[in-house]
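Every protein chain of the complex appears in place save one, which is left out.
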Amino acid sequence: MAEVTEEKMKWGMAIDLDVCTGCNACVTACAMENNIPFTGEDESGYGRGLHWIRIQRYWHGDYPEIKPDYSPMLCQQCGNAPCEPVCPVFAAVHSEEEQINLQVYNRCIGTRYCANNCPYLSRVFNWFDYEIPEPMAYYLNPSVTVRRRGVMEKCTFCVQRIHAGQEQAKAEGRPVQDGDIVPACAQACPTDAIIFGDLSDPQSRVSQMARSQRSFRQLEELGTEPRVIYLKGGGQYGG
Amino acid sequence: MAAEVKPYQRVYKQSEAEEEDPRQHLMLDPRPREEMNHMVMEAMTTTSRRYWIIVGALAVAVAVLLFGAWGNMIFTGMGMAGIRRPVFWGVFIVTFVFWIGISHAGTFVSAILRVFKAEFRRPFTRAAELMTTFGLAAGALYPLIHLGRVWVFYWMIPYPNSRWLWPNFRSALVWDFLAITTYLLSSTIYLYLPLIPDVAMARDRSTGWRHTLYKLLALGFRGTEAEWTRIRKAINIFAFAIIPVMFSVHTIVSWDFASTKVVGWQSTIFGPYFIIGAILSGVSAVITILFVLRYTLKNMDYFIREEHFDALGLLVLIFSMAWAYFFYNEYLLHWYGGGTVLKQLLTLHASGPSAWVWYLMLACNVAVPWLTLWNKKLRRTPWAIFIVSILINVGMYAERYTIIPLTLGHQRFPFDWGEYTPRLTEISIALGTLCLFVLLYLLASRLIPLIPVWEVQEGQESHRLRKVGKTQVPSVSELE
Partner (left out) sequence: MPEDPVHIALFEEDRIDHAAEALDRLRALGIRDKDMSVLSGVPYSDKILGRPMAWTRVPIIALAGAGVGFAASLALILIANRQYPLVVGGFPYVAIPTIIPVTFELTMLGLLISTFLGVFVEMISPTYGPKAYHPKISDGYIGIVFTCPPKLDQPMHAALTELGAELVHQSEVQP
């Protein structure tokens, strides 16, 4: 697939926590884009929701001066991903082309080892075969496979959109430009808190945000080299 | 000063009165081989109505509890178990580690004690080896049971497939798969090799289908010098080679945990800590089994004696101390140098909603053996040490439960903390494998001679009572 682009791109994402309102639009958009089934209230409450992105909500301050603090959490597409080497059957592998972590659903045998080893807990498991009720089945995205029971799944950085964008650019005979490719969560974000782009291009918006004084990465001390950059001011991270 | 002499005299008299009768040791109480053969054959061929009722009940239990529940889970989905995000591993892996731990005792008893020539092992090596094989058979089911898609389990096996994609040899699970396969095969062979002369013995005094079976298994064994040399050579190779395999199996099981980024699992001491725990639970299980054998199988009170419970009880006490040492080592250094998450985790283990599991572990693994097993009289009371051995295995189960679901539930992001409750399917499958183990053991106890008669006779021939002065002194002659 090396013919799609000349040089490899290093896809990355920046999430500005200071403008995130915790509206959950990204969660919904992600579910629609990636054919994520609904597991119901009880199952979801028991920790079996299949969200590829979720909003972690923490409370700050003492009552009554309480302030919520939102932090969208998704697969960090680590450079040195802990989930990959533990898989016995190479279902979790690193893509050299897109520089992301792949989850090969057809190869997965469901040991759930990768999920235990993910420090961000961003992997979800198909506990059952989930049915998508009849009229809603028309919303299914043909570019994304549906998963059956017993396999692990996770955020793909909307790899189908990356490929579509690359092919579109190739058809028009131009290189992929910053902003051509937008994953579902970034597209749905009303406050533009999620920015997606090529980290290897220093001029891209995401690279500029990554250089911000407010930027940090989750659990950076583990050496996983996450591709998702968070931005947060408030004096905590030098901003 | 006279007051000090008096108690000394009393102690002296007491010890004289309590002088052991050397004949209480099996090795010093020889019986003719013919009689021992007869006793073992009788134990093997006697089946009562009660026996068949129990076997039938267990077979039904295995079919329903294990295969019924498992089949239902395969067709419905892993969600039948109580596991959830973030606790992706629950009772299945806990029971897996438990059975693999149990399976260490057979090798410990029959390989390590054989290498060090501990004579008390002789009558129960086979009972312990059977435990290894069946414990592994029960445990090896779990890597299959816990798979989300068990119907493609063979993708873990290195075989040339159409895409030339091989298993990931960098994954601890593949090492685990290889280690358990190696251990299962080699412990089965190790059970079989010393069995050949005993099967030949059974062949000579049986008729009908038993004769056909034993004739097949005995491989035409006659007892020539060449055959003995061959078998003893092979047993020797096995005794030395299976010890590192046994260590590697539980080390690799511990690496399944220790090689991850999970807080509380990353620990360089996990390998030896797991091995000690495995031997502790395994030797306790040997005591449990010997107690049951002694009171249910015919003629076993001659072969399995109080001295054996005594010796095994001492081993359990030593391993309990070693376990406590490793546990404390791990705990202290995590507590002292661990990060915020780790300290939070230790606090939750000791005071969280499931803290009773943690205290149960400490009570059963440390308090119970330390308070009871120093007492020789208690070690020699079979029912008392039987209860202690069961409690230790409860404690070891609690240890694995603390390490797996209770640690997974509290990782780095408090938002994702989660409590895990085992569900009916998991409990049913766990009980089902217990029934499977007991069922296999019951069937085997009537199929193969449970006492290695030739090893007992060999030991008895090398031990003699010699009259020295006014007493009889046990002596060991060097036959080797």
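Which chain is which? They are A and B, in the order written, and residues in each are numbered from 1.
We take it that a residue touches a chain if its C-beta (ideal position, glycine included) is under 8 Å from a C-beta of that chain, and two chains touch if they have at least 3 such contacts.
Fair warning: this is a prediction, and the values are worked out from it, not measured in the lab.
Asker: Just name the one of B:P158, B:P353 or B:P414 that touches the chain not displayed here.
Answerer: Reading the full complex, the residue touching the unseen chain is B:P158.
Asker: For the full complex, which residue in B:P167, B:P369 or B:P405 touches the chain that was left out?
Answerer: Once the missing chain is taken into account, the touching residue is B:P167.
Asker: Taking the entire complex into account, which one of B:A241, B:L332 or B:L424 touches the absent chain?
Answerer: B:A241
Asker: What does the interface between chain A and the hidden chain look like in terms of residue numbers?
Answerer: 79-85, 87, 90, 92-94, 96, 225
Asker: Going by the touch rule given at the top, which residues of chain B touch the chain that is not shown?
Answerer: Considering the whole complex, chain B reaches the absent chain at 32-34, 37, 158, 163-170, 174-175, 178-179, 181-182, 185-186, 189-190, 192-193, 196-197, 200-201, 203-205, 215, 218-234, 237-238, 241-242, 244-245, 248, 252, 255, 454, 457-458, 461, 479-480.
Just so it is clear, only the chains that are shown with their structure count from here on.
Asker: Centroid from C-alpha atoms only, then distance chain A to chain B, rounded to Å. What do you get?
Answerer: Comparing mean C-alpha positions, chain B is 46 Å from chain A.
Asker: Given the complex with chain B, which residues does chain A contribute to the contact?
Answerer: Counting only chain A, the residues touching chain B are 43, 46-48, 56-58, 73, 82, 85-90, 107-113, 115-117, 119-121, 124-129, 149-152, 219, 222, 224.
Asker: Going by the contact rule at the top, pick out the chain B residues touching chain A in the complex.
Answerer: Against chain A, the touching part of chain B is residues 76-79, 83-89, 146-150, 152-153, 155-156, 165, 167-168, 170-174, 177, 256, 259-262, 408, 411-416, 418.
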